[in-house]
Every structure is written in structure tokens, then in C-alpha cells.
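Here the complex is missing a single protein chain, while all its other protein chains stay put.
Right, chain A next:
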Amino acid sequence: MAGYALKRLMTEYKELTTRPPEGIIAAPIDEDNFFEWECLITGPEETCFANGVFPARITFPQDYPLSPPKMRFTCGIFHPNIYADGRVCISILHAPGDDPTGYEASNERWSPVQSIEKILLSVVSMLAEPNDESPANVSAAKMWREDRAQFEKIADQLVRKTLCLPASEA
């Protein structure tokens, strides 16, 4: 089982290295453990996350790709669909039948034909368009709805942090 997972991960690693999608990179943290990856996602243009480079970790199960991996941001991102501890909550990371929020259509769910690249692209569009109907972070969803300016300010501070820029005064 793990052998197949390893082979599949290797193929995806090669694909991501030779043909990296725009603004996304990913690789195993340690050459000895292919089940633990780190990735960087560039915030989508024209959004409050633009130009931010957000680090995250992806953990694969031994039966990958039958079961979906788990993804967790390590930069303290404040977003309606990301839990306070960084775990990402989007439908592509949930297997059919396992629906924590009850809002997801099963065609958006995880299946073995999905891939790391598709997950990361979904995360990019999630950054651009938060789904505040099934929030993982309720206060972020509330702020996104009611106080967009403040939400954008928090996002901008994080963007600066990920770019090694000092926090802005304003």
C-alpha cells in the first residue's frame, strides 16, 4: 500500500518540480520521508493576500491517494476557511461521506484522480474567494462579511510578515 503511495507521490513531485504551476511550489521536507511535504502558495493577484508567500505543510496518509492528505498553514493566516491552528477546510480535502460542515457537493470532494497541484490551486482560489457559508474560523468569516477593511488590514500584515517586511504602522 505504502509502496503505491510512494510511487504516486514521486510522480507528483517530479511533475511539480519540472512544471511548477504559477506561484506554487511544493516538495517533501525530508528526502527520507515522502509523506510530509512543505509548500508555498503565492496570494492571488488583486486580493488582499496578493504577493504574500504563505508556507504550509501537507501530510499524506499511508493509503494516499485513496484518502486525502491534510494541509496546514504554518504562518498564522486569518481566513474564514482556515482553522485558527492553520488546518485548511475545503471540500477537496474531504473524502465523500465525510462532511464536517454539510455544505459541500460530493463532486468537489477528494478522489484519487485529484492531485497535490489541484489541491493547491483550490487553496489559491479559496484565498481569493472565501466561502463564508461553512466557516472554519467563525470570527474571520464574520469580519470578512461585516468589516472588510479590518480583514484586509490583518491580511496585509501577514503578507508583510511572509515577505520579511516590518509590520506597517497604519
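Operating definition for what follows: a contact is a pair of C-beta atoms (placed from the backbone, for glycine too) under 8 Å apart; a residue touches a chain by one contact, two chains touch by 3 or more; residues count from 1.
The rule we apply is simple: contacts and distances are computed from a predicted model.
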item: Chain left out of the displayed complex - its UniProt protein name, from "Molybdopterin synthase sulfur carrier subunit", "CUE domain-containing protein", "DNA primase" or "Beta-adaptin-like protein"; value: "CUE domain-containing protein"
item: Among A:Ala2, A:Ala95, A:Val138 or A:Leu165, the residue in touch with the chain that has been omitted; value: A:Leu165
item: Full-complex contact with the absent chain, from A:Ile25, A:Leu121 or A:Ile154; value: A:Ile25
item: Interface with the unshown chain - residue positions in chain A; value: 10, 13-14, 17-18, 20, 23, 25-29, 31, 40, 42, 50-53, 159-160, 162-166
